[in-house]
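What follows is a single structure, written as structure tokens, with notes after it.
Every protein chain of the complex appears in place save one, which is left out.
Chain lettering (A, B and C) follows the sequence in which the chains are written, and residue indices restart at 1 in each chain.
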């Protein structure tokens, strides 16, 4: 039996990436695609790389009929998803790729987003969508809030260390660099090729919405409030996040905890001690590579993680979650190796 | 039954690309990898993006044992392949990705490569590996000479037109631009990031070895000698060839001939009249997109083709040929959509 | 005496490039900058790379006071310039970087731009701004229509050949590739880093406005109507145009004509026979490099030119024209070598 799935917000990069990955998945069939600004167009016009696929035309979200749909991927802009999900029948499962349902605490949501959450009751039912940590709850969930891309790159290397008490929770400094696809497909001056290429810069320094999500998950893992330092950067490439994470702890122990924790995980690769990853070696794949190196200052360790922000940081993770929710093998459709060079 | 395959020359980009595509193929299993300069290393060291795969270590080619191997992919440097293939048992099928067996005429080989062919008898048995034109012969072949990347991008749009008599064979002008992966992984000053990026240039102007292969196939299709103009360029990206081809003929007829010829081909997409392709929309895939536009000068037409030089221009095509030779479905392992962005 | 100059449309790339080049020019001082959408901002906000310069704030064009201004650089969008220039006092010299005054024939303008020219009388006084061919007339001009970037890259190698009768005017085929800065700074989906990088494509195939300008100048040089084939491409880099030009003629003679014609030109470098240029070797400079190679087909020649579309193709050329108009040394402020890598 093949599940019927819909993608709401199919004209963005995460929407297209869902279509790409589902094309060879085998267990899900795309039966509806919505994209308000491009309603009426075929996918060949919107994303020519998908032109050979037999896909439904893009429709306005108002024309979306959930009848017969098993699961919906919501790849809508942040803050618009709450209403949309609230309007779906209970029987339709939802994987939401936006930030709308990631924060468990409505007060934290208001603090970071500047307005009240529009569906707090629904929020209470949402499961945080990081399969390596919430696999069992995701299996039974109706609504899963997919982990953000920067946050996935930060949580995967750090959560096991907090849970094991291997690092000082008060001393977490993260410098992360993302490719431009993380900014989406909206036409903005700052994302033009001429503005981005041949350059490197930090942005959102000091305060960035992803911090709320980091705080929540780091604090749960540590069993007490954790406030980290997080600085995002824009690197002149399309895909990939590299997080360089400075911690207090013993490097050997840190490596050991991570290696043991992820030994059986299909998508998390802990590199041999002293090696560090590169975004080009996970591009297009659902893998996350993690490396550990001792800082030359005693008692400090540098952990580096790499993932593809559109796959393990978004659409691949969403499919991994959907696989769990639909009772499919967790790795189905996600096993293609990275594309290099 | 899963075929046992070996990759000779596995430390180059086409070798790695074969491994990548075969990882999810299902019908072939990689049982040997050779790479003289990196013999003894594991694939994780040579190509970290393949580190999660369970693969044999790289060996020297002298240590390669063809026993039990059904098919060998030769991804060796040009001119070294002739001896290697000559030394393989008859029962082992061969797909050769080098230029060594592409030229049917030993005199043409000597003219373009400056030395005599080392295995002329073997050459006589080789089948030219462009499945869209030699499918039936490839099925029965023991040795297939995989079409070159620039040449595939040129033949696919032009051969049907020559066969149909829709264009003037004496007026073919091709300007083609390739990504840098076409130059291989050898460390050369001219291929450094700092030399290539933020730049665009022509090279090999006037005389380039690919011309020999173009001449051969164009002439066969036209039924008389054809000498085209071909100018390669280096574009600052990793993957992809775009060929802009200037022809004399009627644009509508040209479009019609191509659309009809490729209607049933799984990997060749002829765009609607007036649209042109882009390399980023075929990246990582086995597709070739072809567009046709009327030149404003009457009786001239511009045909533009795009493919990924490492896939449809090399390793994907090689697997397509191997599928045919092994009696597998021709498209097996090659159906993943392009990776964009 | 330092000339007082204004830049109308200073928030685009050509405007910023004028400011950059004038910063160390010595003979011109920027006394006004206009940019309607960003009026009120300082240049540090709009172009942080110019933040160390002491510059006037950006104003609305309505607030521009031409009193005391010797020369105005118009870097406004096409079709808005006609009114603006018509409203300037006669005493103010104008170098217009738009296409508005390039076409001498009002009928050609209407044909290519779809509307009547708004200032046909002014048009009649405009001098075409290619200093290597119109130097004397530019010296005495009040209004100069700066040559377009693609057109400069095409005219410089071809005009001397047409004038010398060294090529067949009916057989000119130009494939040109431009960096993205040629598309300007307007936020368009198609110019996002994620859409452009790692890709190469043709656009505007068959009909492109630059053809009108090419037709005009080629025809004047040939002394009879010339219609060429011209296909623009987008290469994934910021600056630079490479034009690969296919001609009928004798390669030696073509090289000789060009070498002789440009021997004394300060910015045009004809490479030794058989060598071809690269855009990365003219980046940021006012140089145009030209190479000549014999096609292997007898009687055909391939000429390749490279320039920086923002400098010799726009702002550098504009300053070269302004130098002539103001009686300054033609090369003043334009002698900095290219920036490589």
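Worth pointing out:
FYI, a contact is a pair of C-beta atoms (placed from the backbone, for glycine too) under 8 Å apart; a residue touches a chain by one contact, two chains touch by 3 or more.
Because the structure is predicted, anything quoted here is derived from the model rather than measured.
Checked against the hidden chain, the listed residues A:18, A:119, A:211 or A:336 yield one contact partner: A:211. Although one chain is not drawn, the whole complex shows that of A:59, A:279 or A:317 it is A:279 that touches it.
Annotation for subunit A: contacts to the undisplayed chain at residues 173, 175, 177, 179, 194-195, 197-203, 205-207, 211, 227-229, 231, 233, 235-240, 242, 244, 246, 274, 276-281, 283, 291, 293-297, 300, 302, 304, 306, 341.
Residues of subunit B in contact with the chain left out of this view: 13, 179-181, 185-189, 191-198, 236-238. The chain not displayed touches subunit C at residues 13, 16, 19-20, 23-24, 47-53, 181, 197-198, 238-239, 269, 277-278, 280-285, 287, 289, 335-341.
What we mean here is this: only the chains that are shown with their structure count from here on.
Centre-to-centre separation of subunit A and subunit B, using mean CA positions: 36 Å. Inter-chain centre distance (subunit A to subunit C, centres taken as mean C-alpha positions): 45 Å.
Shared interface positions of subunit B, defined as residues touching 2 or more other chains, are 197-198, 238-239, 277-278, 280-281, 283, 341.
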